[in-house]
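Only a part of the assembly is drawn; its chains keep their places, and the rest are absent.
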Amino acid sequence: MNNQYDQKQLEAAWSTGKAFVDRGRVAAYIPELAKQDPGQLGVSVCLPDGTFLNTGDTDVCFTLQSISKLFSLIVALCQNGPDEVFSRVGKEPTGDPFNSIIKLETIKPHKPLNPMINAGAIAVAGMIQGKGVEERLDSILDLLRKMTGNPDIRVNEEVYGSEKKTADRNRALAWFLKDSGVLTADVDETLDLYFRHCAIEVTAQEVARMGMVLAADGFDRCTGEQLFPQAIARICKTFMVTCGMYNASGEFAIDVGIPAKSGVAGGILATVPHRMGIGVFGPALDDKGNSVAGVKLLEQLSREWKLGIF
Amino acid sequence: MNNQYDQKQLEAAWSTGKAFVDRGRVAAYIPELAKQDPGQLGVSVCLPDGTFLNTGDTDVCFTLQSISKLFSLIVALCQNGPDEVFSRVGKEPTGDPFNSIIKLETIKPHKPLNPMINAGAIAVAGMIQGKGVEERLDSILDLLRKMTGNPDIRVNEEVYGSEKKTADRNRALAWFLKDSGVLTADVDETLDLYFRHCAIEVTAQEVARMGMVLAADGFDRCTGEQLFPQAIARICKTFMVTCGMYNASGEFAIDVGIPAKSGVAGGILATVPHRMGIGVFGPALDDKGNSVAGVKLLEQLSREWKLGIF
Amino acid sequence: MNNQYDQKQLEAAWSTGKAFVDRGRVAAYIPELAKQDPGQLGVSVCLPDGTFLNTGDTDVCFTLQSISKLFSLIVALCQNGPDEVFSRVGKEPTGDPFNSIIKLETIKPHKPLNPMINAGAIAVAGMIQGKGVEERLDSILDLLRKMTGNPDIRVNEEVYGSEKKTADRNRALAWFLKDSGVLTADVDETLDLYFRHCAIEVTAQEVARMGMVLAADGFDRCTGEQLFPQAIARICKTFMVTCGMYNASGEFAIDVGIPAKSGVAGGILATVPHRMGIGVFGPALDDKGNSVAGVKLLEQLSREWKLGIF
């Protein structure tokens, strides 16, 4: 039992967040995402013993979008090791927007600053090993199926198709990386893998369970399995603090203080080291691309439950 | 007869330039260009009466490369008019390198600063009308065949193939333009047209004749035909001064003072309003991408013959 | 007599320009300039024989502002020679605004791209020799008194004071140049000289006369004196084409085609090689900082009188 984390406090935080849904807007640039109901909000908390606290829309499916950057990074690190991965992508936060191309040209050597911006995640996708896009995607899906305990985790084909049609800036980034020698894999295949893994579908409760695995340094208490090494879990949590919330990461670190990664479908994966995983779904976004209600909800929850790591 | 422009003075300028060929290097990034002999140097002058003064390698074939940007611009302007063309590409020089992508992101609206940098020339290529790449390319070839009087002007297929394989930065630029809405044509077709017209083959003497047509504001004295409107010729000559010599355009304008456009195969097309066209071929390039001997040669010629327009 | 340049055509161009005065606004950031009447417009043409054609407000005093950058450049070139001057300031146009600081950091070596942007003009001011600010200023005033034939040319103290109070961005540029080693003179003295020479007062007719001296390559036909070397006059005219009209220089070169330099008090100095100098005063500015009516007026005049150099 977890007396310390009260369902009522979770609901109160949910209500606080809910009041902000009309301050945001669903992502418009991917047509399928534009169809989402901006009024939705769900939050799920997964505790170390595997129990959940849920409020709101916690079983609605949504796509990972940028949250997937964490999992392609985990797979790439497991397959290639940190030295190889960080020879092609940096570890530094950036004050630039997630899809910016400027620093690729101005920084020497021309490698993306970190794996949480699009350029960096495309470089990471290019390092995932396997024959063809399907096999590479399976590495990521396998990890997610284990982390969620759901063997049916899959790509939403409509969102993938929609994504693929509207991704010209990502194509520009990929060709720039190819030109710089950072991306040595095939550009079209790498982009295809990138678009697909952005379109993987989950629920807030599944995200909470993934967050708990990260909180436990890669260890899945439900199955007793170490899904990936502790060192890799820590790398992920560090990136979540320094650059997980687009270019509002610094503000989120101060106001909320929890490692977290957001996606433009409205999801947020938050992880409190050793204590809990939190999954949020709220598709109305602020101007930085983060769930407007989700951020408010997490801010209150962090204060109430003293979750901040600083 | 043209007593005022002496063959001996041309030869003296050629000798001055020749002394600099070992200060430069042939373009290395396109394998076919890397095969060129850096010691070559040729200069041809075409006078209003259609006569030529030639010295050195004036009948060696080389590819236009960036000089082709002038001719795609002429075709695009003829087909679409200046208002349409300049709604998608600017008129301003830039201090950035020819293949820079930074200003595409920082300048609002996101249009290339001018048609002489790669991004601008790709935008221009996207405005050339016709069914398929072949028909569009023919518009450019037709113009060049008329301007040179050589009906056999054609694309060098080896250089085109080599170009296509090493053009990832141009692909990045094109997709960025597509994302910004500047490029509405098909990206792959536009790039294909762009690569092909860069690989069109000419001699220094043919370039001189083209320069004379520009000097005569689009009028071809050999055939008595106005090949394109005077206003378009003037637009070209202006761009040649402000941004024809990559990011050494300002220095060239001060030191030489003649409208000119260079290409990385070593060609320079120079045009002295109402007085002459000059074609130069010298594949050893300086660090800005201009023919090192060609620039020296033109500097001396301009001083001797008082060609500067300022 | 100059039958070819008709007073009526000048008046027609003036009328065309006049219709645009309400499309612009007087410079607001220097309080003294904000007091100017935006409806004013004057144009003066100075011909090789020293005669003038005048229309409108040609005897109203206004301050040179950025037009002064030409004259400090001439003095610096005469005193130090081009090699020394261009070791500290470049020759290339830039697509950035006149007061931008970015390229000072990104370009290596850290020297301003050209002497027509603020950073470049401050670097030039730092090269003017003399004991104290007064003596340095006198070098510039002496030149201007000769070029205008008016021994009373002086600084407007109110504008100078106003300028000094509102010049924090210029201070930032100067300290950056000091840090980079481009500026070796005293920062405060250099800025003081810069502010003062911006506040030198002239009339449109005086500007026309200065333009005629430049048109005649530094030769003053009224006195028969060569005021500065031909080579320096050409350097100035080249900069006027590539970067004289802020970041609308490329557009002006295409639409008007005359070497010209503008200032935010509404002045434009235009020079048609060997043919005429033109002085314009129209304080209502467009969003690039150029006289909105002045540009329209010059565009029509260039078309009517075929003044374009391309």
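Just a few scattered comments:
First chain written, first letter: the chains are A, B and C, and each begins at residue 1.
To be clear about the criterion, a contact is a pair of C-beta atoms (placed from the backbone, for glycine too) under 8 Å apart; a residue touches a chain by one contact, two chains touch by 3 or more.
What you see is a predicted model, and the numbers here were worked out from it, not measured in a lab.
Count of copies in the whole complex in this file: 4, from one repeated sequence with 3 chains shown in place.
As a convention for this text, only the chains that are shown with their structure count from here on.
Any chain touching chain A that also touches chain B would appear here, but none does.
Using CA-based centroids throughout, the chain positioned farthest away from chain B is A. Put simply, the C-alpha centre of chain A and that of chain B have 48 angstrom between them.
Put simply, the C-alpha centre of chain B and that of chain C have 32 angstrom between them.
Centre-to-centre, using mean CA coordinates, chain A is 55 Å away from chain C. Residues of chain C touching chain B in their complex: 90-96, 103, 107, 113-114, 234-235, 237-239, 241-243, 247-251, 253-254, 257, 259, 273, 308-310.
Touching chain A in their complex are the following residues of chain B: 100-102, 104-106, 168-169, 171-176, 178-179, 187.
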